[in-house]
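Here the complex is missing one protein chain, while the rest keep their positions.
Presenting subunit A:
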């Protein structure tokens, strides 16, 4: 892979964002992460490689197992940058959904 890796490229993919949210709560092995997705295992491995290359994830040897955990400092970079914008739309769309679920045609 000769592509330049950085955090914004990493989070452009929904699966990778989902992996970050998952691993943020506890360190996990590649197998345990892959078990949460319908995606093929090699695809998940590829995502883990990209997330590790851009330092959002870090690997730690734990006996015979390798655990992935998030790098808080790098995570903060993306959280600071785009998350409030996403959250703003998420709040609006949640409101839209609530309003329309209770919507009754006026006639």
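Everything that follows uses one rule, which is that a residue touches a chain if its C-beta (ideal position, glycine included) is under 8 Å from a C-beta of that chain, and two chains touch if they have at least 3 such contacts; residues count from 1.
We take it that contacts and distances are computed from a predicted model.
Novice: From the list "Sulphur oxidation protein SoxZ domain-containing protein", "Beta-ketoacyl-[acyl-carrier-protein] synthase family protein", "RagB/SusD family nutrient uptake outer membrane protein" or "ATPase", give the UniProt name belonging to the chain omitted from this structure.
Specialist: The missing chain's protein name, per its UniProt entry, is "ATPase".
Novice: Identify the residue among A:29, A:59 or A:87 that touches the chain left out of the display.
Specialist: The single option touching the absent chain is A:87.
Novice: For the chain that got dropped from the picture, name the residues of subunit A it touches.
Specialist: Answer for subunit A: residues 6, 8-9, 11-14, 17-18, 20-22, 24-25, 70, 72, 75-76, 78-97, 99-101, 103 touch the chain left out.
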